[in-house]
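These notes concern the structure reproduced below.
Of the protein chains in this complex, all but one are displayed in their positions.
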Amino acid sequence: MSTHSPTYVPKSAGAKWLESRLPIIGLVHSSFVAYPVPRNLNYMWTFGAILMIMLVLQIVTGIVLAMHYTPHADMAFSSVEHIMRNVEYGWLMRYLHANGASMFFVAVYIHMFRGLYYGSYKAPREVLWILGVIILLLMMATAFMGYVLPWGQMSYWGATVITNLFSVIPVVGDTIVTFLWGGYSVGNPTLNRFFSLHYLLPFMIFGVVLLHVWALHVPGNNNPTGIDVKTKKDTVPFHPYMTVKDTFSATLFILVLCWFVFYMPNYMGHADNYVPADPSITPSHIVPEWYFLPFYAILRAIPNALLGVIAMFAAIAVLAFLPWLDTSRVRSGSYRPIFKLFFWLFVVVNLGLGYLGAMPAEGAYVIWARILTILYFAHFFVFLPLLGLLEKPKALPNSISESVLKKSGSGMPQGAAAKPQDA
Amino acid sequence: MAETTPTAEPTRRDFLFIATGATAAIGVAAVAWPFVAQLAPDAEVIAAGAPIEVDLAPISEGQIVRVFWRDTLIFVRHRTAEEIEQAQETPLSDLPDPEPDSDRVVEGREQWLIVYGNCTHFGCVPLDFQGQYRGWFCPCHGSVFDTSGRIRSGPAPINLPLPPYEFVDDTTIIIGEAA
Partner (left out) sequence: MKKTLILAGALIAALAMPSGAALAAGDYVKPPRHSWSFSGPFGTFDREQLQRGFLVFRQACASCHGLEYVSFRNLAEPGGPEFTPGQVEALAADFRIQDGPDSSGEMFERPGEIADRWPNPFRNKQEAAAANAGKAPPDLSVMAKARTFERGFPWFITDMFTQYTENGVDYINAFLQGYVDPPEDLDILAGNHFNLYYPGQIVAMPNVLFDGAISYTPEGSDRPVAPETVAQYAEDVTAFLMWTAEPHLEQRKRIGFQVMLFLLVFAGLLYFTKKKIWGRLGEDGAPEYRA
């Protein structure tokens, strides 16, 4: 119908010259301009673009901070204070980077829960989903090592506790931990290697993100109905429809980020990390960053150290097997009334675990942590497999455009909406 | 419906789009600024560049002493009568960057030559008392300076520049100025 070709045709002589040698403009055009996306994507689908922006923001502010930071146990803390006080806009760079990390996780968790709700992990998007899990793991490693760099009390003791997790591995655990440290406790060699890796990992994340986007563009986006794109009528080109929508959404997201950066920059951090690292005193209440709290709660819920560590890593690893644990053929939770309940239960379980992760592990908190840990794993190993077999899903619409027009148009003739796909 | 009226506004960009685009451009420029500004010398570096006091008394005739202001090398040279004479008598026509010796020292204190210590070619430190004129000779690319720190031959384009300084008394100078 459209006279415009969806493929890129170079116009100028220079563009033609380049395109016949390296068709990179054509690649960008087909991936981010002409790329067709379902027209019914809601605002939950803008978090992919938001995450891309956050990754770039973290890398750029991080490179700037690395220009002024000193990765040495004696100087790290004071070099951070140097950035905060003496470097022009240094406080802005550091607060953007620290709060950006938190908001990165806000966005990635929303992105993941959107995928969980709308069944975005199901065939043919399993590889896309698994790449996402790998990105999450890399992000966690990066964030953890980044939090060590200011070399405050939380940095030091967080590093001590988390590296000690590996000591529970039978036989080789001790050796592994010593090798992680580069010494006999967390110290200057540890700080140096964490700095090195903290600088490296974001670029690995970037690489996996490219694979993630590639794996997205082969089957195309999932959408709120979960049904496949059937005709061109079901889609809109990425530009300008999604670019403007993503930009709008990202602006609102950055507004929230700036609320923290400019008005409460230390809200998501810990006061103890403004105390320089001291190997002779552990803070009375050590907790990880908020985005690790649900996993930390699972770790502490289990009395056996080895099993606790296994459970914690399993809580993340299980996500990779999700495409095969969910037996339902229906993708979108919108058409699965009982799944919907369990989905929201799972959200509450995660929030609950997060809260418990911040509380001392004693009394009723431990009991609750155990109950929620069981519910967490039950969601994957019991509820999802059974729901697919037992639940009766609602009727699916015939096409994406039908579902859109039904929702939006009252003045729409029914016949037009149900028009067969003849375009 | 949009595509039934393709001629209505096919290329005209209306005010809204221009306003949005312009705002975005302002935003990008505003965000870029702190990332550029952070490259400037930070407040501590600037503060550390306060003027320095140099005591000339221990510098004997014929000696060159190296001092640093703002982390930059400065030669303080106590010139001999012969060196002063040589510098003063060089005709300006012999100089690639003509400048009389009297412009490079303080009147009445001609024995003190105070110049930056990095070759004006690409910044190497020239060797003391070397070269044809016994001023300095830069080992990197062969620039030759005379006893007034002026370029005589070689690739360096200009004379060794003078740092800001002033005499407090006969044997004390203050090098540098407030940032």
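Should a chain be cited, it is by its letter among A and B, assigned in written order, with residues numbered from 1 in that chain.
FYI, a contact is a pair of C-beta atoms (placed from the backbone, for glycine too) under 8 Å apart; a residue touches a chain by one contact, two chains touch by 3 or more.
This is a predicted model, so every value here is computed, not measured.
Shown as candidates are A:30, A:188 or A:247; the residue that touches the absent chain is A:247.
Set against the missing chain, the residues A:271, A:317, A:374 or A:390 yield one that touches it, A:271. Looking at A:64, A:201 or A:261, the residue that reaches the missing chain in the full complex is A:261.
The missing chain lies against chain B, touching residues 1-4, 6, 10-11, 16-17, 19-20, 23-24, 26-27, 30, 43-44, 47-48, 50.
Residues of chain A that touch the chain left out of view are 1-2, 4, 34, 39, 78, 81, 84-85, 91-92, 95, 157, 160-161, 164-165, 167-168, 173-174, 177, 231-237, 239-241, 244-245, 247-248, 251-252, 254-255, 258-259, 261-267, 271-272, 274-275, 282, 284-286, 299-300, 305, 308, 355, 360-362, 401, 404-405, 409, 412, 416, 419, 423.
Quick note on the criterion: only the chains that are shown with their structure count from here on.
Distance between chain A and chain B, defined via averaged C-alpha coordinates, is recorded as 49 Å. Per the touch definition, chain A reaches chain B in the complex via residues 1, 60, 64, 67-68, 82, 85-90, 92-93, 247.
Chain B meets chain A in the complex at residues 3, 24, 34-35, 37-40, 42-45.
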